[in-house]
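A single protein chain has been removed from this complex, and every other one stays in its place.
After this line comes chain A, so read on.
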């Protein structure tokens, strides 16, 4: 699914982001994949591209820099794993809206760089508790490179 609110105008580019989400979801056989992107010069992070969503909540979600799985991955520039939500999380369960909205119990997110700075996150999620294999993480990293190349060609028109 694509959220038109924050997407670039170029339809091909939008489809390319969505294609990467769909391919990764099929490749890992996970329940959900999503790309979170920080708005330029703002603290807000949105979820413009997702695959495997249960509802349209993602269209309205705005996460703060440093909050939730996407916010933490962007602020630290490091990957993050949740094995059994909401157990052993930092902060409150309400700080992780994508996990609540999509009823995810486990997730792995990797930072997306734009001009050498973390500006987004690629997330894979399952609706059951599990640990992520090195093979899953390698597949995410391969997609990260493709998504970063797409971001380099158009990050909110920049």
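We adopt the following convention: a residue touches a chain if its C-beta (ideal position, glycine included) is under 8 Å from a C-beta of that chain, and two chains touch if they have at least 3 such contacts; residues count from 1.
What we mean here is this: contacts and distances are computed from a predicted model.
One chain is missing here; what is its name in UniProt, given the choices "NADH-quinone oxidoreductase subunit M", "Carbon monoxide dehydrogenase", "XdhC/CoxF family protein" or "histidine kinase"?
"histidine kinase"
Among A:23, A:83 or A:100, which one is in touch with the chain left out?
Result: among the candidates, A:100 touches the missing chain.
Of A:14, A:35 or A:61, which sits in contact with the chain we cannot see?
A:61
Across the whole complex, list the residues on chain A that are touched by the chain not included here.
43, 55-66, 93-94, 97, 100-101, 103
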